[in-house]
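With one protein chain removed, the remaining protein chains of the complex are shown where they sit.
This part shows chain A:
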Amino acid sequence: MSDPILRLEGVCTNIAQYHILQGVELEVPRGAVTMLLGRNGVGKTTTLRTIIGHWRAHKGRVLLDGQDITHMPTPAIARTGVGFVPEDMGIFANLTVEENMVLAAVSGPIDSARLDWVFQAFPPLKTFWKSEAGNLSGGQKQMLSIARAMVEERRLYLIDEPTKGLAPAIVSTMARALRELKAQGASILLVEQNFSVARALGDTACVMDDGRIVWSGAMSELATDAGLQERLMGLSMDAH
């Protein structure tokens, strides 16, 4: 793999007394969607949060475009062009949809063409533009969460389980929006439990188990090899 946008080299992260990440080696290719897969509790969310600086890696390095961001504060990492969509959406419920979006556009006023594109991907956001975000439905909140990352062009998108707990119709909307983001050449590291979504979106895949990457390769390879899926996912299931 040549010139990845993000590289994790032997990253170990502890949360309190727990060793969550135990030497993660990961490369995210530029302009592609990398799926981070694995069962619950193997360290996928911690990996994303370590990249954005919420949790500090106590060993190893996180390189964004070759720049070491391991010890940079979270806001500085975000301002280098990393958009993060957390698992819990993290919308600002007391602010309007508009205010949420304006806050997310840290480099200046929102580009109107970009906003139109976001509205095309998520029409309800236009409808509820002046409404308090706390009054949106669960699916609309998730749309807002992703739209905030999309409102500006980022070098890298970190997206944590965007379809979790959503109705099938909303999942389709999410998948369509992420496909459009991918079509623009965005580099995305996506944690996803829904394998059909992962298969449809992913270019490459990395499977985690016990705080490590245990397999990485082309998504197509994983998607078409039932034995490999069984071995990787089954391995995790059996081990725990």
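Criterion: a residue touches a chain if its C-beta (ideal position, glycine included) is under 8 Å from a C-beta of that chain, and two chains touch if they have at least 3 such contacts; residues count from 1.
We take it that contacts and distances are computed from a predicted model.
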Ask   = Between "Monovalent cation/H+ antiporter subunit D", "Amino acid/amide ABC transporter membrane protein 2, HAAT family", "Sulfatase-modifying factor enzyme-like domain-containing protein" or "Rhodocoxin reductase", which matches the UniProt record of the unshown chain?
value = "Amino acid/amide ABC transporter membrane protein 2, HAAT family"
Touch criterion as defined above, residue of A:Ile52, A:Val97 or A:Leu201 at the omitted chain = A:Ile52
Key: Touching residue (missing chain; options A:Leu95, A:Ala200 or A:Leu228)   = A:Leu95
Task = Using the touch rule from the top, list residues of chain A that touch the missing partner.
result = 52, 54, 73-75, 78-79, 84, 86, 90-95, 99, 102-104, 106, 148
